[in-house]
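Data first, discussion second: the structure below is written as structure tokens.
Omission of a single protein chain aside, the complex is shown with its protein chains in their original locations.
All chains are identified by letter, namely A and B, in their written order; residue positions are counted from 1 within each chain.
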Amino acid sequence: MFKKILFATTGTPSCDAAARVAFEMAKRYNTELFIINIFGIPSRSFSQVITDLRTGDEIDLHDDQLAKIKNKLERRYKQQIRDYNTPHEIVLTDGIPHTEILRAARKNEIDLIVMGARTSTQENTGAVNRHIVGRTLQSVARSARCPVLIIGRAAASFWGGISNIVFGTDFSKGSNQAFEFAFNLTKMFNASLHIFHAIDISSGPFEFTKNQEVIEDRIREVRGMIRKRYISKMEGYNDYEIDVWEGIPYVEIVKYARESFADLIVMAHHTKKMAPPEESVFGSNVEQVVLRSNAPVISVNHPARQKKIDNQ
Amino acid sequence: MDKNIFCTPNPVNDKEALDALLRDKRGQQYYDEMKRLKVDTAALQKLLNDTCRSRIRTWLEICAHCGMCADACAFYLSNDKNPEQVPSYKIQSTLGEIVRQKGNVDNAFMRYAMDVAWGKCTCCNRCSLYCPFGIDMGVLMSYLRGLLFSQGFVPWEMKIGSGMHRIFRAQMDVTVEDWVDTCEWMIEEYEDEWPNLKIPVDKKNADIMYTVNAREAKHYPDDIAEAALLFSIAGENWTVPSEGWEETSLAMFAGDWEGAQLQVKSVYDAMDRLKPKRMVVTECGHAYRATVIEGPYWAGLKSGKTPVTTLHYVEWVAEALRSGRLKIDPAKKIKEPVTYHDSCNYIRNGGLSHIGREIMSYIAEDFREMTPNGDHNFCCGGGGGLNGIGKYRQERNTGQKVKRDQILATGAKLVITPCHNCWDAIRDLEETYKIGIRWSFLKPLLLDMVIVPEHMKPKEE
Partner (left out) sequence: MYNLLTGPLAWISFLIFFIGILIRSSLYIKGLDSNIDRVTYRVNTLFGIKEAVRSIFFWLIPFSTRGWRTQPVMTLLFFIFHISLLASTLFLKAHNMILQERWGFCIITIPNVVSDYLTIAVIVTASILIIRRIKLPQVKILTKRSDYLILIISIAPFLTGFLAFHQFGHYTFWMLTHIISGELLLIVIPFTKLSHSFLFFLTRAQLGMDYGIKRGGMKRQKGMAW
């Protein structure tokens, strides 16, 4: 299922949890592992000086400096490299992080991107750069042609026997891809699939919050939709559950995941490329879930590379 | 005495030399070597004889030393009216001296001249509007830069920049393959939301050939996609050339006239090859200046014009909005106070001041002018290559104070900067002075506001 994994890291402790998972998976599935570090963003026009993403310091772009950064990265993951003994390639580059991550994923035909939730939102970065780096996770999850595994909390850094997979849907196009992926994983691990939807009562019409009957009607309706859209495609696989709750979606899904002992959450991250933040409700949900959940989250949005894998 | 390796009068013409130069961190060795770089006075004299004609000589001679140009210069004002920043002084103490001495100047003098030419002047040409004789220190500085470049007295980054153009025909190491690949990538990126998006490469006889700034391919590929989207929404028949796609010119900033010529010729060749009706250049000021205003002269075109009519991006936007090919959703106009930074290179030196205003009238509800503006605007402080020169970083930062105060006086928190250099400079200005502003090109703002025709929307399931 995974042949090439791209692990995007800042090389700081905030990515350690993600690193564990990345190395673990690379070993387990015997994949090629690419480690990408975007160490600085261009900030001095065309000059060779760039701004360190973490400290806001200036760094110079030249071979010695690159060697140093590479060295630091290797030291940070020395343990993993030794333990897992996985072949890996380190990609160092400057640029806008999400642009470079996506560029590398495309170029190397990556099957899975692994990143920490705070991969790039370090507190120290100058105010000026924050609006760029703050978007990294969102932009990567939205645009990547492969699933993106996001490790938010140390507790989520587990990838082993997977027996419960939660698939959170919002019925978007992206969710269809996410479902396909979740189902494939379910089969692979022989796990049980928990299909979940949360009716958003925080932003819905007024009577929603008022009238429980309206909500319950809606719940019945949604269950129908789930059967029609997803269960029908499960070829008789019957280790599944359907649950529809009401509330604030990201809160509900985190609670639900905890209750169902989820080892993994799969969701779509379908914010529009250019949508203003307030419209990207479910998109920001993914980030919220990542930050709150004890399970790793995989965001799937696009069919492109996914299809290829199915064909193999 | 050691031989100079990096700092020589010869321009960088091959990749090896470029890489070596890049490895010299911040040009330490380069600047060290510069201290012992010999001035070839005979060559300098010959160059003066060949190129220093009546216009420049007369300007230098009749300057009445009246000081009326002083207040015109953002650097003078930003540096607490330090008399050494008076435009006339800057040019008389450098180029004036070289001409008077007929090229008999020494190494220390040349290094001083370099400090002035790149550290104290962005070639914004504002002073030319304040001198009663119309003496244009921007033009003179640019000429001086050419002299300095020919002798090798040029800031490290400028030498690299000129080398990039000579080697890659782009200001950064972006090859033709990288460029075309980036276009393809952007289509993939956007195909979900914009299923019909195309970036036609090398299409012949299109209405518009679009050219960009290499930074877009290198760091900001979304910019290319945004341009593609707006062209498609407006229903344009457009294309990008696979070769000759880059229209910026660090060579111009460097005073490398040969490199500048090579660069613009690549664009003009693309015009000849693809025969578009018009060319549109991206939101970049100096690129427009280089390719459209100065370029024809470098390339020896007698008409003084590009082979096909060329528009700056703002002209295209104004045209599309005027004709209704781009329609703005009235509800989505910019509501907050917003101001527009006039780029010297296509406003004062390109005559497009009214275009900026026209665009703002379509898209903003509370447009606030800076004072002064239009042809009389102040430079952001980052022009003329200053944005990227480490040696003169501090000078650049200080020079931005005037722009900072201008922006603050408008009360707007959003600054529209349809120029890559200015965009960079305003960002840096925020970084240095933290005045709480945002800055943007036109493209992303327009995409937020424009009414998308049905056929471009993805089909809902």
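Throughout what follows, a residue touches a chain if its C-beta (ideal position, glycine included) is under 8 Å from a C-beta of that chain, and two chains touch if they have at least 3 such contacts.
As the structure is a computational prediction, the values presented were derived from the model and not from experiment.
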Missing chain: touched chains present in the view: B
Which of these touches the unseen chain: B:N10, B:Q28, B:T58 or B:Q394? B:T58
I'm checking contacts with the chain that's been left out. Which of B:K15, B:K81 or B:K335 qualifies? B:K81
Would you mind spotting which of B:E97, B:E188 or B:D375 touches the chain that isn't drawn? B:D375
Considering the complete complex, of B:A74, B:C183 or B:L352, the missing chain is touched by B:L352
Please identify, in ascending order, the residues of chain B that touch the omitted chain? 51, 53-55, 57-59, 61-68, 70-72, 76, 81, 83-84, 86, 88-89, 92, 125, 128-136, 139, 293-294, 297, 300, 302-304, 315, 346-354, 372, 374-376
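Following the convention adopted for this analysis, only the chains that are shown with their structure count from here on.
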Taking each chain's centre as the mean of its CA atoms, how far is chain A from chain B in angstrom? 39
Chain A-touching residues of chain B, taken from the complex the two chains share: 22-26, 157, 160-161, 171-172, 185, 188-190, 192-193, 215, 218-222, 250, 382, 387-390, 393, 421, 424, 427-428, 430-431, 434, 444, 447-448, 461
In the complex, the residues of chain A that touch chain B are 42-49, 60-65, 95-96, 99, 102-103, 106, 126-128, 143, 145, 173, 272-274, 276, 301-302, 304
